[in-house]
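A protein chain is absent from this complex, but the other protein chains hold their places.
Presenting chain A:
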Amino acid sequence: MEVHELEKKYKDWQKKLHPDLVHSKSQREREYAAEQSARVIDAYRTLTDPLSRAIYIVKLEGVLVDEEERITDPELLAEVMELREAVDEAEDSGALKKIQSQLQEKLQCWSNSFDDAYVSKNYEDALASIRRMTYYRRTNEEIVKKL
């Protein structure tokens, strides 16, 4: 499903379920609508963020991310080390924003890789993409803290 389709569906659901719009109905119906509305918001948030979407989609195929996995991939780790050090040493918000836009690019790139891997049922590569996106997301969190 494309992202713009997602937004349209989200708005359609919210029109049906929004608590303000069902005030004339019974208590039970209002509660149900509120609960469903919250779930729709949750689903929308999960699916519009590339990383949480990726993790959710492979979960549907029974592929779970290992929370305690340890890796020794030298290329990936060296890159992440460099990024984290750059954030650590950045002196002003200009420098941080520059790294941030690099991270956005990388996130997009690996999100696309994920899509390709998922479509061809290559779950090894899909997980590798998730690994990368997690590292970039984490680095971005550090930037946001500093800004």
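As a convention for this text, a residue touches a chain if its C-beta (ideal position, glycine included) is under 8 Å from a C-beta of that chain, and two chains touch if they have at least 3 such contacts; residues count from 1.
In the analysis below, contacts and distances are computed from a predicted model.
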Missing subunit (named according to UniProt) among the choices "Tubulin/FtsZ GTPase domain-containing protein", "DNA-directed RNA polymerase III subunit RPC3", "Probable glutamine--tRNA ligase" or "Iron-sulfur cluster assembly protein": "Iron-sulfur cluster assembly protein"
Sole residue of A:68, A:91 or A:124 that reaches the chain not shown, by the stated touch rule: A:68
Positions on chain A contacted by the hidden chain, ascending: 65-74, 76-78, 80-81, 84-85, 88, 131, 134-135, 137-139, 142
